[in-house]
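Omission of a single protein chain aside, the complex is shown with its protein chains in their original locations.
Now for subunit A:
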Amino acid sequence: MEGVVGITGVGGVGGGGGGVSSGGSTSGSMSTVSKEDNLVMASEVSSYPDESELELGLGLSLGGGGGGGKAVTVSWGQFARILTAKDFPSVVSHCSASSSSSSPSSSSSSSLSKANFSAGTKRRAESVAAAASGVNQVVGWPPIRAYRMNSLVNQAKSPATGDFNSTVEKSKSKNSVVEKTNIASEKYNGNAKEKRHIRTSSFVKVNMDGKPIGRKVDLTAHNCYEALAQTLEDMFCKSTTFNGRRSSGGESDVMIGARRPSKLLDGSSEFVLTYEDKEGDWMLVGDVPWGMFLSSVKRLRIMRTADANGLAPRVQERNGKQRTKPI
């Protein structure tokens, strides 16, 4: 853990400071890293065997780790590459616990770090691999205005742990609105204050086993699992056989509605829909209330039922059962 200690010493200004942090000038990059980011990175960094990668990773990724939940990654000038929440999914969720700069070793942070140890390592490797190619490495490329870049970073799916750094605008926290978007028929109670916490449209990646190219789906455009599954079936339906059968269970909603319960959800097709939650665990889609799902889902995977054995017990149970409607 020496690496961590060393970096903690550099510590200093929270990565999320204001809208304008000192980017690019001389030794800027390291000193603008927040302590919390350093410590959070610890679990993953220490598992990373290559020392030079370690340093590189820290220099670069702290820009990204800090930037996952915040807007200022992009102004870290020369050294930092612009990463998004997706590069460090497990880290980002912890960065949000960085509101108290004085005690980065808060229990939530450390327990989460532990939980993510293995998952984090793998993802770290992936993201560094991604960084090794193409656009991700270059500062100021593609040439999109820094302001816009910040908006895009914040629009990218970031897990809502609610505890955002004070410098992250309130509008990014999505908890209070998530439930509202589902309930299309609920009367607006006229309280303007509650409307403040809007989550911008969130796209999550969806990959399907056997297909090299993934897609993205906008979760906020759906209000229930059926709708989501329907969209996914439409997206991936060309080469797969979902073979839905007509059923009268579908609810008609104001929002993008599902026409019938999805094969993906009831376990009767060859594929099953799973998701990775903010803790890095892969879960079957459909277990938790929709709103809770929205706030914890990081990405989706349409997995072969055979491979879903780790989650399999539920698949069998679900066979033929009607989905419970989300709250």
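Note that a contact is a pair of C-beta atoms (placed from the backbone, for glycine too) under 8 Å apart; a residue touches a chain by one contact, two chains touch by 3 or more; residues count from 1.
The definition used in the following text is that contacts and distances are computed from a predicted model.
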item	value
Name under which UniProt lists the unshown chain, selected from "Exostosin like glycosyltransferase 1", "Phosphatidylinositol glycan anchor biosynthesis, class S", "Sorting nexin" or "F-box domain-containing protein"	"F-box domain-containing protein"
Absent chain, residues of subunit A that touch it	18-20, 22-28, 74-78, 82-84, 86, 130, 133-136, 138-149, 151-152, 155-156, 169-171, 177, 180-181, 184-185, 187-188, 192, 195-196, 198, 200-201, 203, 205, 213-216, 218, 220-221, 254-256
